[in-house]
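What follows is one structure encoded as structure tokens, with my remarks underneath.
With one protein chain removed, the remaining protein chains of the complex are shown where they sit.
Presenting chain A:
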Amino acid sequence: MSVPDYMQCAEDHQTVVVVVQPMGIVPEDQFFRIYKRIASVSQVSIRDSQRVLFIRFRHHYPPENNEWGDFQTHRKVVGLISVTSCTTAKEWPQTSDRFHGQKEVFGSTLYDSRLLVFGLQGEVAEQQRTDVAFYPSYDDCPDVEKRVEDFVESIFIVLESKRLDRATDKSGDKIQMLCVPFEKKDFVGLDTDSRHYKKRCQGRMRKHVGDLCLQAGMLQDALVHYHMAVELLRSVNDFLWLGAALEGLCSASVIFHYPGGTAGKSGARKPSVSSAADAGKRHRPGALTSSGISADTSAEIGRAKNCLSQEDIIEKYKEAISYYGKYKSAGVIELEACIKAVRVLAIQKRAMEASEFLQNAVYINLGQLSEEEKIQRYSVLSELYELIGFQRKSAFFKRVAAMQCVAPTIPEPGWKACYKLLLETLPGYSLSLDPKDFSKGTHRGWAAVQLRLLHELVYASRRMGNPGLSVRHLSFLLQTMLDFLSDQEKKEVTQSLENYTSKCPGGMEVISLPDGLKLSPVPFTKLPIVRSVSLLNLPVSLRPHKVKGLLGQGLSSASPFIYSPITMHSRGDERSKKIDFQWVQGDVCEVQLMVYNPMPFELRVENMGLLTSGVDFESLPAALSLPAESGLYPVTLVGVPRTAGNITINGYHTSVFGVSSDCLLEGLVGVKSSGCMVEVVPSLPRLQLCTSLPRFTHFSSSEYKINLSTSVSLQLFNGETQQLTITLENIGTETLNTLELTSKTLSTKEKLFGEFLTWDLQDALSHLPLKSGQSVSIPVNISAKLDFSGQESLLNDLNDDGISVTGLPVSSPLRQVLKPRTENKPVGSDASKNEFNHVKTLEAVLTFKYSGGAGQVEGYYRELSLGVRVDVEPSVFFTRVSTLPATSTRQCHLLLDVFNSTEHELTLSAKNNQDLVLHASECQRMAIQVDKLDFDSMPVTDHDALRQATVRQQEEKRQQVQGGLINSTLDIHWTIISFTERHGEASVEGVLNQLILEHLQLAPLQWDVVVNGKPCDCDVIADCRVGDAVPLEVKLTNRSKSAVGPFSLTIVPFQDYQNGVQNYDLQDAVTFIGSNTFYIGTVNPTENSVCVGALLFLYTGDFYLNIKFQDDSTARDLPPAWFCLPSVHIKAQEPVEL
């Protein structure tokens, strides 16, 4: 006997074997359908008794095993059911013959047999035969089960008769010697009459009867017989049979103790029969006797006495196995006994002892085994180890079995079976094929062993002809075992992976195996490793801004409290947190990943893109190549959102070594992320800006630098104006509807006069709406007008006594305003002396706000900022300013000391003045005659502004306005001669101070002197005739805010000899008609008063009139400049001859 039945268990001892075989050509599936129906009748309750017969159906049974039937009757084939197809009656005789032939195979042991014929109809089928059943087809055989039950009953009758026959045989003198096949030759020539031999025969027969009793359902009888057999055989040292008797005893006891069976899932016993209570009832002695079949005397003996205890079962099994072990040919019996014992132990939960049995089973040599048997053997060992909870051992044997499937000696390796078995070993090596289980922390386990197993899986799946599977496994290996691979191995694994993927690219789909196992996809989250994910804001110029003041803007309704110390913060929220910037539909958006390559070679990542949800997103994949073991490496992934809404970045996809993987961020460990959700606003137009000036990058104000889309720089001389043309092109797809332009001069310590940037947007606005691709130009004037009084610090140094050149004390608040703040000035006299050569920098930002398209509807706009930087080189300085009264009281002379600080020769021109040529670094005085100005008549600008401002600010403001007025009247221009195009203005605003302003101001009391009906002023010469009375009129107009007067005026005539001598002694030459003293009463504001007198010139000549004020106390509190009367020049001529 060489074929072990690895599925055996102890309760199989009470079964009878029935072989079901196909005969002739029977379709396999049909046969197994019938077989299944037959096999469902695995236990039959026998009529008229409470006993049950258990049947083991086999569709294949080696005849050699049948030969051991005497040794253990449950190995004996007692029944045969043949299944055959027979379509015509003609075939019937032949079929019948073949059935008889088949019966011959098991002939010696068969109790009964049946033939099931399918397909035959008609005459032949009509015949009634007990051993043959006819069915028209495989589908139409309703009473197969019934037939089988009848058949089993007939077997039972034979069995029962045999049992009774044998049981009562003991009275007979000659007992047949039962023996196993290999013993037969040993008995040749043995003395059959010896006591020893007889006893042996008796013992064996007892054991045989015990087997029969057990099969016939008489457990108690069986136990008694076994006990007797054990005693008998022990006395004659018939070890093999002693072992069998012991095993029988064990089996019977096991059946008693464990009615549920020991075979686990394979032993499908109906619970109704096997419940303990039922079993007890069944074996009650009374019941047995009442059945009338058996009246065995031993039935009276208490079953507890005969039945082995649980511990004893194991002891007896051990003993039995040790006896079997003495016979080499009984290896199969020993092995099966071991297996049965293990099953019992597994139920008893005595794993250690079970493992000893199994260990023994491993070493039982069954001689030359076929490969298939080896596989079966290892699989069963594995199963048994699993049964006792030795997962690892089980996995080990399963793996051995798997390897056996593909042993090189096998001509057709069963890779599929190998693969299937390997898969089953995974739990034993605590390996799961789901990469998610490995994502938590570092991998812990028996890496070397697991690695090996994975390699084997890869190889097996490849040989199976399923490259997709091997790619999946190899990717899994690479992903999870990366830390344990040496550099060399990494190279090898990736190389083979690339080989496989060239045939079958790996993807993200779940691979389902036929047996239901699902291989989830393996995303390569470690190739490369991602450390952080951050969504990038759009470039400044493309960022959308929400129009302020729209309803619901900036109001968070999350909490009714303005401030709460309880932050609504939870750890998990970080990823879902919304980022506080927006992306714009249709514009390229960026996400930056920090990645590194853990491989010892260059890693090519292809098709790397973003995985998003919420919004249609067009991902623009990137390919990158990471150097070996790179450090952190920034990678920017881009894409274009195609619709508006909230977009969530879920992860990224890559394609590495031909395996494309979708890596979700939530599954990644150690990834820093500041949030992955961002709002996408509807599309907005895009403007591109170009200027007529060169680009410039070093914008100094860092806070603005980041916000600037572009910046320009230019160099200007102080006072120069240049035009900048800005061209805006709509490069987006949306139509531009609105455009606004604002400017902001960055805070500078330099005082700036006039508007720095001026523009006219009307022309550009008329071009709106601007369609895609169109452009518009905007001219912007840049004028740099800084303080031209740069010399002041130098003057300060010269006038350390605190009195400035113009005589105003330094402590005056007005003066402080004019001066640059001292703390901002560079320290050291050298620096301050060179100040007028110093290049000053002005910076401003031009901001275009524009909107259009769907974004405008939602209230978004974009800003485009242009930084303008102007390096202002000094042109001219007014180093000193003073006034000289002019001949006319309405005018005065402004004296300006102008310094040319450029390296070029320049000309300076003022209104009504000739050009002044200044060489480099030359200083000249320039005198300009100016009409005095009436500041009070200037319009007061903004009352509200004035009211809010402090007194000082008002004063400053006023002064600024006055300065501007003066400047516009002066209109000083300079031109650099060498560059004709370089010209500019020079503003005196900065140099003017209170005193000069007062000088330039028209007095509030306006005096008009009219001589001879002709208004007189300094340069006007009034003509008159000698002897004629010359009327003189003095008119006072009060423009001040209060009433003035009364005043008294005295008119003193004199003659100027132009040599410094003035002759006041003119009583002879001039005489007054009336008084030479005028009196003017109180003059209310805006009113005037006129006093009239007359003069009479007696001689011809040039006369001057000096109008003097009488010393009057009332005039004293008014400034003397208010009493500035023009001097009158009168030319007296010869009277006309009549």
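The rule is short, and it goes like this: contacts are C-beta pairs under 8 Å (C-beta built on N, C-alpha and C of every residue); 3 or more make two chains touch, one makes a residue touch a chain; residues count from 1.
Operating definition for what follows: contacts and distances are computed from a predicted model.
**Student:** Pick from "Cytoplasmic tRNA 2-thiolation protein 2", "Phospholipid-transporting ATPase", "Aldehyde dehydrogenase" or "Trafficking protein particle complex subunit 2-like protein" the UniProt protein name of the chain that isn't shown here.
**Tutor:** This omitted chain is identified in its UniProt record as "Trafficking protein particle complex subunit 2-like protein".
**Student:** Return the single residue from A:178, A:449 or A:895 that touches the missing chain.
**Tutor:** Final answer for the missing-chain contact: A:449.
**Student:** I'm checking contacts with the chain that's been left out. Which of A:3, A:158 or A:351 qualifies?
**Tutor:** Touching the chain that is not displayed is residue A:351.
**Student:** Tell me which residue among A:61, A:134 or A:396 touches the hidden chain in the full complex.
**Tutor:** Final answer for the missing-chain contact: A:396.
**Student:** Pick out the residues on chain A that sit against the missing chain.
**Tutor:** 351-352, 355, 359, 385, 389-393, 396, 429-430, 442, 444-446, 448-449, 452
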